[in-house]
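In this view, the complex is presented without one of its protein chains, the others remaining in place.
For reference, chains read A and B in written order, and residue numbers begin at 1 within each chain.
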Amino acid sequence: MIQLLNTLLIGITAGSIYSLMAIAMVLVWRSTRVVNFAQAGMALLSTYFGYEVIQLTHSYWIALPVAMLAGAVVASAIELIIMRLLLKHSSQGAIASIAPIIATLGLLGLIKSVIGYFWGNQDLSLESPLSNVGFTLGSDTLAISPLKLFIIIAVAFLVLTLSFIFQKTNLGLALRASAYSPEISRLAGIKVDLVRTIGWALAGAAGGAAGMLQTANGTGTLSPDSLEFSLLLAFGFIAAVIGGLDSLVGAVIGALVLGLVLAFVLTYIGGSLVFITAFVLLLVILLIRPGGIISQKAGRRA
Amino acid sequence: MHKLKSNNISRLIGFVVFGIFLLYLSNTIDELRVYQGATVAMYVVAISSIILLTGYSGQVSLGHGALLAVGGYGAALVRNNLHAPVWLSFAAAVLIAALCGALLGVTAARLSGPYLAGTTLALAVGLPSIANQFKFLGGEQGLIFDIGLPPASLGETFSQYKWFFWIAALTALIAMWWLQNLLRSRYGRIWRAVRTQSVAAELAGINVARAKILAFTVSAGLAGLAGALLSMTISTVSPGAFPLSLSFALATGAVLSGVTTLGGVMIGAVTLVAIPEIADALTQRFGASENVINSLPGLMVSGLLIVVVLFVPNGPVEQIRHRRKK
Partner (left out) sequence: MSLIIENLTVDHGAIRAINDVSFTVKKGELAALIGANGAGKTTLLRTLSGLNKPTHGKATWSATNLLHSKPEMLVRHGVSHVSEGKSVIPELTVEENLEIGALWRSNKKEMQQSKKTILDLFPRLGERLEQRADTLSGGERQMLALGRSLMSKPELLLLDEPSLGLAPLVVEQIFQSIRELTKSMGITILLVEQNAMGALKIADVGIVLNLGTIAVTGAAESLIADPAVRAAYLGY
């Protein structure tokens, strides 16, 4: 019984972090029709900035928002410089439809190399500010610890804020309109390019939070090749696809589903099958419901 | 028909001549270059597999490194456990990888664009962890893949590296000749049609899904072959030999070569081998910290990829042809 509860908790915690990543990817996809593989790289870079802030202030609590801010800035810069260049140069040919994707891949490599240049390839320590030791219930230890509680609350807060922005504010309306129909939005006077940059900034901030939380929740070590970030990249993408690339709600649901499924596999079967399970889940969803779990369309060719 | 045949024969002669030239080259240049030559040959096969998949059938795979790994492991397992001769292990690599490619292709035929890209990327990210889990794959250390010493008939001074080069170059030449024939045949035309006008192709009676799966299978087979060659040159096969950066490098090489045509494949292959060299030379010349040494090659590859995708997305060969047409 306790094991079941623990598994659920682990799954929800991991899933919440992936959901931030998935949201970031969905934000970029909807505003730019690009799957941004560099998202995890940007999250990584933001986390390194967070690390620097911790070195300066010894406070994770200051570092977290700063990392998010850094993520927003980095993402905006990348959108302004590279994405706009890319969209202008869109040409024909075999590569045209995937050129932006490959560019983001190149960007990922570039960011990792830049990180390696400035910070080196060794492991840096970025520890969680809260204890990850579970609360005790009688003689059992629950998986829920102060840290995990914080993560769930923080993510819930961020997701709610984002939803609020999207559904209830003028900016959110502009973001949605520009994503659905850039031409109509332009003719209606919306500065679609600016709005797109803001979309990227929000995605960058979400990524920064994901990076900081993931590192704290994991081994507490930071390096350019860290496994945690490769997982964040892969699982963030998988979660976004499971939820349907077009929907923020879907991203969150997809991520939670993924987190739970993987937690169960981890607990009851074993760590070795975790990645394969995620991959199989991805394939299954793509084959049965290409539009994602909550979509109504049966077939989707993107 | 007669003209076609004579074209084929003249191309075959071209390959043979080139092969002889390479043979001569290997006797005159130094050891290190010979070894790099083997790596170039490996990249030629690997990049061509991507050209087939993306440039011809229009499917994108960002995780071809995983298929190379399958080939490498396949070759090693067959050789170590069945004591098979080298050429048989290579054949096994091709077959096993092709089988995986077929499976992947069945899924891929239903996906497109970013979904396919992301799925293959996920595969490339996850492969090291899969390989780590299974005992018979040797875990993190991996397996040994030893193709043995060059035969005595080639003489005492014939080095191991030269042997690698001969095998790799011969394999690459045969593979390229075969691939070029394939691409010029009906299959090549079908694949091109599938990429550029899949709806029209479907209406014209082409079984688009089958063509795509076939492309994936052949591409995977070639990738497996490249993987076997790679393992040969480093004499081992392990998860660390097929990192995510390999898939990136292949994508870069393919874009550099010009994804739509086989003609430029040497450009990509040579560049990929040249970059670490250049990076090395730069850091030696200007003296650099350890950080720079480690990150410079990656920086150059990624930077090059971004620049090429932005400004010359169809590759220099296509660009020149385009200019000539104007």
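Here, contacts are C-beta pairs under 8 Å (C-beta built on N, C-alpha and C of every residue); 3 or more make two chains touch, one makes a residue touch a chain.
Every value quoted in this text rests on a predicted model; they were computed, and no experiment measured them.
Although it is left out of the displayed model, the omitted chain contacts the following shown chains in the full complex: A.
Considering the whole complex, the residue from A:L80, A:A154, A:A177 or A:L227 that touches the absent chain is A:A177.
Residue A:L187 is the one among A:M1, A:L187 or A:I288 that touches the chain missing from this view. Remark: the residues of chain A touching the chain excluded from display are 170, 173-174, 176-177, 180-181, 183-192.
The criterion applied here is as follows: only the chains that are shown with their structure count from here on.
Centres computed as Cα averages put chain A at a distance of 32 Å from chain B.
Chain contact summary for the complex, chain A toward chain B: residues 29, 34-35, 37, 82, 85-86, 89, 91, 93-99, 101-103, 105-110, 112-121, 230-231, 233-234, 237-238, 241, 245, 272-273, 275-276, 278-279, 282-283, 286-287, 290, 301-302. For chain B in complex with chain A, the residues that touch the partner chain are 54-55, 58, 60, 62, 107, 110-115, 117-119, 121-123, 125-126, 129-130, 132-134, 195, 244-245, 248, 251-252, 255, 259-260, 290-292, 294-296, 298-299, 301-306, 309-311, 313-314, 318.
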